[in-house]
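One chain of protein is taken out of this complex; the other chains stay put.
This part shows chain A:
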Amino acid sequence: MMTAEPLLSVRDLIVEFPTRRGTLRALDHVSFDIAKGEVLGMVGESGAGKSLTGAAIIGLLEPPGRIAGGEIRLRGERIDNLAPEKMRRIRGRRIGMVFQDPLTSLNPLYTVAQQLIETIRTHMDVSEKEARARAVALLDRVGIPAAARRIDDYPHHFSGGMRQRVVIALALAAEPELVIADEPTTALDVSVQAQIIDVLKEICAERGASVMLITHDMGVIAETADRVAVLYAGRVAEIGPVRDVIQAAEHPYTAGLMGAIPTLTQTAPRLTQIPGSMPRLNAIPQGCAFNPRCPHVFDRCRTQRPELIDRAGGRQVACWLYDPATQEVRHD
């Protein structure tokens, strides 16, 4: 179990969108920790709330979206209620970001050198020359061939995969403690995805940076993350060590999801089928949000919402099946 203070701690995070037809709750009491140097995978189907979790942490929720409850702490210090100016200092310096589309992180009007040097010098007290040397070293490290020459090119001179390497260099330029990567390889070709994930993982490990890796691809999580949080309808369904969750999922949703993914080795003629689809925000069922699709649903699930329940090996599962009271009744 974790004893040291976590690098990032998210507790009961609530994110809401006020609309004309009432308030939509997109994240509902999301809680998790990321330890120093750890890679936490965050998976879920589209709309589960993965990106919003990342955006809330870095203070980039788009209005009218807002944090309506809970706490976010970086090394014990609250960052969810900081003034915008203070939050801007933390972004880039202490938390680096990598998004799905590299062009959202790069300015097309400036060369890669200008952007890297600017980022380094905004956050660190180094000379122009020193910053440039660091920038070249970083580009070289993320796998840009002939970095010393290519650094003076503009973003559009690079291929998609190379651009994402530049973004990783940019995210790490100020030596942040945490990198939040939201679907960093989704827009890339299969043969390039593995390269980018490898670079991201290695370089963060070298520098001791923690990573929050957001993706819908369980395979990427399996190969990259230490622990994984499974999100469903704005709530954490299950969180725990990657191997445990993937090979012996406890939450019925995670179990269904794992059976639904075709793999290169499996040969079963049919995939596990979870009926229906994830609810929209304005129609999240009472009780357990998964209850209408769950093969194990029982009375309590329809009225009471299950909180995360501690399980062996540091895993937590939000499902009534694992409530000690339920287990007495159900497992004779």
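Quick notes
One rule holds for everything that comes next: a contact is a pair of C-beta atoms (placed from the backbone, for glycine too) under 8 Å apart; a residue touches a chain by one contact, two chains touch by 3 or more; residues count from 1.
Basically, contacts and distances are computed from a predicted model.
Between the listed names "Electron transfer flavoprotein subunit alpha", "Protein-methionine-sulfoxide reductase catalytic subunit MsrP", "ABC transporter ATP-binding protein" or "General L-amino acid transport system permease protein", the UniProt record for the complex's undisplayed chain reads "ABC transporter ATP-binding protein". Within the set A:Leu40, A:Ala131, A:Ile144 or A:Met218, the residue that contacts the chain not displayed is A:Met218.
For the options A:Met162, A:Met212, A:Leu281 or A:Cys301, the residue in contact with the chain missing from this view is A:Met162. Looking at A:Ile14, A:Leu82, A:Ala133 or A:Val192, the residue that reaches the missing chain in the full complex is A:Val192. Against the chain not shown here, chain A presents residues 45-46, 159-162, 189-195, 197-198, 216-220, 222-224, 242-243, 246-247, 256-257, 259-266, 269-275, 277-278.
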